[in-house]
Structure formats: structure tokens, C-alpha cells
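A single protein chain has been omitted from the complex, and every remaining protein chain is retained in its original position.
Lettered A and B in written order, each chain numbered from 1.
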Amino acid sequence: MQAKWISKKDLQKLVAKWVKKYAVYAPVYNGKELAFQIVEKPAQIVLDDYLNTRYPAKSLILPQSEVLMKYDGILHGVENAEKEKIILGIRSCDARAMRLLDHALIDDQNPDEYWKRKRDSAIIFTLGCNEPEETCFCTAVGGSPFGTNESDGLLIDMGDAYCIYLMTEKGKVLFKDLPDADEAQLKNVKKMTKQVEKDMPALLPKQELHDALMASFETDFWKDVSQSCLGCGVCTFLCPSCFCFDIVDETVRKERVRNWDTCMFRTYSLEASGHNPRPTKAERTRQRVMHKFAYWVDLIDEIGCTGCGRCVKYCPVNIDIREIAATALQQDFEGMKK
Amino acid sequence: MKNKKPSIILFQCQYCLASMQDQYWVEHELPANVKLVKVPCSGRIDPMYILNAVQGGADGIIVCGCMPEKCHYKEGNLHARRTLSEFRNFLSSLGYPQERFIFHWMNIDERAVIQPLIAEFEEHLETLKPQTLLKTRTFSQEGS
Partner (left out) sequence: MASTRNIKIQTEAKRLLQEKAVDVVIGFKKGTLPYKMQPCFIHDAKEVEQLELNGLCSNNLAVYLNHRPKGEKTAIVVRGCESRVVQALVLENRHARENLYLIGVPCIGILDLQKLQADEQDPILAVEEEGDQVRVTYRSGEKTFKRIEILHDACLHCNHPQPMHADMVIDEPGYFEDQPYEKSYLDSFRKLSIEKRNARFKEEAERCIRCYACREACPMCTCEECFVNHSRPQWTDSTTNPAGQQAWHIIRAFHQAGRCVSCGACERACPMNIKMTYLTDLLNQDIFTEYGFEPGVDEALLPPFLTLGDDQVKFTDQQEDNHAG
């Protein structure tokens, strides 16, 4: 792992160079909110004092609606060529989510071509969180505001300069002419990151939580938890590690499209026969929470939630996944069987 | 593109044309730019049908139904009148002008009225600027 040092001004100059060759995505204020958009001028980029974007960065690789093919008597594929893109300044929770999505969407035999193509053409630079928000809990689920194993490079804001850790060749090439960070600088970075991490929530006991949730499966716990759930898709649509989609034939426009779908909708699990294996909000909420905190653990021994806090912050009725996890850990499910 | 005739969608209640000749004309001899959507009763016309026509790029919409007391289903036409006229107001505040969306409630003694009605409406539409405000979807060629 290489560590480089670059002043904020120089980074702007560097981005100005990148813009000519790559599609550079970075947080930009679009008049309503911060969102990842193609940058035209480096001055547009907001990297200081930003917490996170509302709309998850996964949409850059897994767009909410993606045309898979068009048909007009005959089939037409969609444009294959992807311009190489640089995603600058996503948070490490979102970057970690992309790695999780790789597990879900790419395997050796059947990689999801649409995801893989976009993913391979992207160079991702994370921006460490010096001041995480109150709803953030990446440390509780095994991440870190300065996670290094998630992306091609990690930028850490050090006042008027960035310290850049470069993890992959792709990342190194882009910053190759820069001076290395010296000992004293690195020490400062370490000290600062330690301090920030210390103030974040403590790590959840992964296995214990997994076991508790498994025990809760048939209990009324989920009925209580989901009582106030409205059944909308906010938590899952804004979640960086949710990846469910639905393939639709838009017959009028003659396209086959895949759209994000969510397990929180009744129609998600509705079968053609009319039977619905998850008939009420209780089962649907259980699915969302257990997928993140139990099934992912079974699959890759990692929690599938990355702690970005979007579902906590934007849930219209304040259903808090942190609270659910904490309650599940304390509850005695043995005495609670249905 | 310039001298393309305005596309019109005609929603017609199957009972409203009293004369066989008119019904035959509507079903077989409509000009190519007019599409027919024949419904069992004007009360069956959901605002969604209208919206689909608007989004599909219809330049004009005609809704034809029966006179108030003449509805085959007693009051479907009255229901249509209430909801669709409000829907027309609503669309006009969002970008589809009222003059492109007309109603015609047929009287039992009306003969050969539908032909001039469509012709006049078409003429009127041609005087208007083309509108694309709510046209968000390409128009399906198969039509009705």
C-alpha cells in the first residue's frame, strides 16, 4: 500500500486533467441535494463538509433502471462500450457495499455482465469520514470510516491536503507523479483516524447476533418490530448493499428493463398462483433485517449492512435497524415461541 | 414532419351512435390519423386511458358518450362526466391544454355528426402549436 500526499489545490488540477479522459463522478450539488454526477469543472466537486449523498452511490454501477435490450421485430443489444470512469469521494460504507454486491452479482460461472462491465470500468476513490454523522454505524458492522480494503484508493482529509492510500495498480497509475507522504504526516493521519474510530459505535457481536436472529425467526418479535412499518421502499432503495431487481418488459417502448425492486413491497414475493410466502409486514421486515445480519454472515461471514445510516435517517416512521439489532441481542427468544 | 396530420384518439361508447352508418364509419372508415378506442360505456374510460393517450403523444382526444338519461348502464356517462371533466382540468394545469381534449355527448336523433366533429377538431388542432409537454413515451404504431 502506497501513501501519497497532495494539496487540495493540486487535486483540483489533477481532476481537471482526468475530466478530459475519464467520466469523473463526484458529489455535486444539483440544486436540490448532493448527488454523484459527472463533473465538468473540478470546482463543482463538494468534498469538504459533506456527510453523504442521499441517493446511494451503487446507482452508478447498478442504475435504478437499466435497459437490458430493445426489441423491434428483431432484438437489439444495448451499447457495450463503457467509458472508463473515476468515482471520486464516495464513503467507505458505499465502497464496501460495492464489494458486497460483487459477491452477489459476480460468480465464476455466471457473472452479471451489466454489473461487471460497469464495475470493471470504474476506478473508485473513497473519502475517509473525519466527522461521521450521528446515524453512522460502520464500525458496528465491521467497517471503518477509513476502510482501505474496499476501493482503489482512500483519501483522507488533512486540512489543506489529502493523504492518499493507494491499494491497486489502477489507483497508483493515476497518482504516480506525486510525492510520498512522510513519516510525520502519516503519524498525524494515524492519530486522527484512531480518534475518529474511537468515538464510533462498538462492533456488534456478529455470530451472537446471527444466532439470536435465527432463534427469533418464528417469534412475535417481528410483529412488534414491524408494527409501525408503512411498507414503502425507502430503506431498501437508499440502501447501498441492497441489490434486488425486477426485470420488466416495457411493451409500449419495446424495451426490456431491469428496475430495483424491494423485499418491502407486497408484490415482491407474490407468486403467480396468488400465494404470498411473505404475506405481512412482519415477514418482510424480518427478511430485510435477517438478510443483512444473518444470511450474509452465513454466506461470506460478513455482515451485509455497511452502516451508512440512510435507512435510519430517511425512514418516514423512524424504524431503526440499530435498535432492532440491539433488541434482538437482548431478547430471550426461547420463551417467546409462537 | 411539418404537414403530418394531428393524431387523434377517439374514445367512443358503443351505444352512443344511434345510426348504423355512423358506427360503420367510425369502425372502418376513420382517417388514418384517428384511432378508435371503443368502450362498452363512457363510464369505463379510466383517466389512465386518457393519460396513456396523452403520454403517447396524442394531439387531441375526443370522448364520445350518450346523453344523460340515455345511458345503457343508467349512469355511467354521468360518472364519466364528473371524473373526466375534472381530469381534463387537472391535465390542463400540468401541461395538456383543455382545447385538445373535448367531449361530445350524443343525442339519439343525431345523424352524421361524428364526421364533421372530427374534421372540425382536426382543423382546430392544426391551428395550434404542436405540443409535447406531457408526451413522454413513443406512440405505439399498432394503435387500437
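To be clear about the criterion, a residue touches a chain if its C-beta (ideal position, glycine included) is under 8 Å from a C-beta of that chain, and two chains touch if they have at least 3 such contacts.
Not measured: the values here are computed from a predicted model.
A.B. asks: Any idea which chains on screen the missing one touches?
C.D. replies: So, taking every chain into account, the missing one touches A, B.
A.B. asks: Could you tell me which of A:I90, A:V312 or A:A328 touches the chain that is not displayed?
C.D. replies: Among A:I90, A:V312 or A:A328, only A:V312 touches the chain that is not shown.
A.B. asks: Where the complex has a chain not shown, which of A:S65, A:N149, A:T168 or A:Q207 is the residue touching it?
C.D. replies: Hidden-chain contact among the options goes to A:S65.
A.B. asks: What residues on chain B make contact with the chain left out of this view?
C.D. replies: Looking at chain B, the ones touching the missing chain are residues 47-48, 51-52, 55, 67-69, 75, 78-79, 81-83, 86-87, 89-95, 97, 99, 102-105, 107, 117, 121, 124, 133-134, 136-137.
A.B. asks: Where does chain A touch the missing chain, residue by residue?
C.D. replies: Residues 32-34, 49-51, 54-55, 64-65, 131, 133-135, 227-228, 230-234, 237-238, 246, 248, 250-253, 257, 259, 262, 265-267, 281, 312-314, 316-320, 322-323 of chain A touch the chain absent from view.
Note that in this section only the chains that are shown with their structure count from here on.
A.B. asks: Considering the complex alone, what residue numbers of chain B touch chain A?
C.D. replies: 56, 137-138, 140
A.B. asks: Chain B touches which residues of chain A in the complex?
C.D. replies: 252-253
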